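Have a look at this one before I ask anything.
The complex is shown incomplete by one protein chain, all other protein chains being positioned as in the whole.
Showing chain A:
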Amino acid sequence: MPTAGLKTIIALSFVLAVGFLLVILSCALYKVYYPLLVVATYVLAPLPNWICGRCANPDDFVESGGAAVLDVGRFFTGFFVVMGIALPAVLAHSDLIRVEAMIMSITGGLLIYGTIISFGMFFQEEQEF
């Protein structure tokens, strides 16, 4: 994988801006501001992995307490990622937001989350050396 150059950072920030644009459009076009919750969800999503990664001792293979903490973090990350998709679907099913707003906010949320994840991957690779 190539190192995280300037082009990568520019592309990632562009994708992030498009994601925020889609989410804010889905709110502002219909004057219903529930889809902003998607942004909060995807910002929260990598947090359990980070916190539990700090708590666990990765050298500890025999005693499985460390792995259990890591598993809790993964479980909640999976929970939050699906929450970002499920929340607009729930709102659209109850007619609180439009279906178009649901599609836009889900797409924008996935773009934001993809940016966060790929940025974390590039950052981690930088840390290894």
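Everything below uses one rule, namely that a contact is a pair of C-beta atoms (placed from the backbone, for glycine too) under 8 Å apart; a residue touches a chain by one contact, two chains touch by 3 or more; residues count from 1.
What we mean here is this: contacts and distances are computed from a predicted model.
Peer 1: I notice the complex is incomplete. Of the names "Trafficking protein particle complex subunit", "Glycosyl transferase family 28 C-terminal domain-containing protein", "Vacuolar protein sorting-associated protein 68" or "RING finger protein 11", which is the UniProt protein name for the chain that's not shown?
Peer 2: Looking only at the record, the undisplayed chain corresponds to "Vacuolar protein sorting-associated protein 68".
Peer 1: Residues of chain A in contact with the chain that isn't shown?
Peer 2: Residues touching the hidden chain, for chain A, are 61-62, 64, 67, 71, 74-83, 86-87, 89-91, 93-96.
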